[in-house]
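Every protein chain except one is present and positioned as in the full complex.
Should a chain be cited, it is by its letter among A, B and C, assigned in written order, with residues numbered from 1 in that chain.
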Amino acid sequence: MPERVAPAFEWPVRVYWEDTDAGGIVFYANYLKFFERARTEWLRSLGIEQGALRQRTGGMFVVSQTALQYLQPARLDDELIVTAALVKYGRSSLWIEQQARRKVCATILCEASIRIGWVDANFKPARIPSCVLQRLGTSS
Amino acid sequence: MPERVAPAFEWPVRVYWEDTDAGGIVFYANYLKFFERARTEWLRSLGIEQGALRQRTGGMFVVSQTALQYLQPARLDDELIVTAALVKYGRSSLWIEQQARRKVCATILCEASIRIGWVDANFKPARIPSCVLQRLGTSS
Amino acid sequence: MPERVAPAFEWPVRVYWEDTDAGGIVFYANYLKFFERARTEWLRSLGIEQGALRQRTGGMFVVSQTALQYLQPARLDDELIVTAALVKYGRSSLWIEQQARRKVCATILCEASIRIGWVDANFKPARIPSCVLQRLGTSS
Partner (left out) sequence: MPERVAPAFEWPVRVYWEDTDAGGIVFYANYLKFFERARTEWLRSLGIEQGALRQRTGGMFVVSQTALQYLQPARLDDELIVTAALVKYGRSSLWIEQQARRKVCATILCEASIRIGWVDANFKPARIPSCVLQRLGTSS
């Protein structure tokens, strides 16, 4: 299993009122949304549409583990760059590393390790469809 | 069609960090969540469980209109009382009036008129199941 | 006070997992977030940055009324076009009309009338700063 299969994908995210909390900063749970958007667009850039895939196969990716470190706060109107990079994969799981950086100066705000697993229509773990693995650039 | 079919149901809601925005107050979109919780608990108090109902009938309630007025802001840690009262009903729709009040002094923070309609599994408007209408205390 | 002061501003919105609910469609409260993003970008396109404005003046826009009609559901991966058009204004309020349309076929999914008011640092209604009104293309 190779380390860092593909270079990091980048996706811009703007901070809106909906993302902030009374501390005046982005509510920490919302970084999971930012990271999800970047993963979704990364998959889409590889030709993997999750909604269509689910309709065709009945299965889908679900998040099984998340580990986040919050380093610096983001604020209203901030422009962020959110990255996604596949660092490891197995038959039923992908490990993805992600960052949210401020666009100006590239200050790292939040880092994440996310594990996503493939499940069938009954939420049972299952093998990732081979067409998906191929598009991910893995050699399996 | 009678006005105000039943007395207002009341449901307590506490304001957490997740509910606030960088203005230091509850983010206005989140009142729709508070009102939804109160409607859900009001229906539950009448023996109507939406998840089970959907599994049995394939249909469900969807929100088709919302009109809200924001009068006073709520803040972190505030205790609210959220009400729900059925004010009008038809074969496929219910009109519900709701308020969010601060528990202390009963200051009205937000008022809402919500219309919910019954749809079948394909999101087509349909008649509200008669067992539901009966539990709502309507005479149809 | 003229009707429809400016042509409708358009902003693209993609539907992600975070936006959906167990009905399989976009959770109705989340259209308020989509409309907010479009209003924010519309203001930004006119040179009005809400975060900076608040730091300089202490005041800010708050939403005081919302009226929404839900016409058709949106689903995961859908591309939406969200519009914002100023239709009326006073010294302390703006009335904005908005739509969320599916990009394909331009089906209207949701329509909104939103009133936003200017408040000072204590959330008291106040006059909209004249620099803001000027940028909005009003003649006051």
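Here, a residue touches a chain if its C-beta (ideal position, glycine included) is under 8 Å from a C-beta of that chain, and two chains touch if they have at least 3 such contacts.
Everything numeric in this text was worked out from a predicted model, so none of it was measured.
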| item | value |
| --- | --- |
| Selected from A:18, A:36 or A:78 as touching the chain missing from the view | A:36 |
| Which residue of A:73, A:90 or A:129 touches the chain not shown here | A:73 |
| Touch criterion as defined above, residue of A:60, A:76 or A:96 at the omitted chain | A:60 |
| For chain A, the residues touching the chain missing from this view | 22-23, 25, 28-30, 32-33, 36, 51, 60, 62-70, 73, 123 |
| Residues in chain C touching the chain absent from view | 17-18, 20-25, 27, 29, 75-76 |
| In chain B, positions touching the absent partner | 14, 16-18, 33, 36-37, 40, 49-52, 75-77 |
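Just so we're on the same page, only the chains that are shown with their structure count from here on.
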| item | value |
| --- | --- |
| Interface numbering overlap (same over half, different under half) for chain A and chain C | same |
| For chain A paired with chain B, centre-to-centre distance based on mean C-alpha positions, whole Å | 34 |
| CA centroid of chain A to CA centroid of chain C, Å | 28 |
| Where chain C touches two or more other chains at once, by residue number | 33, 36 |
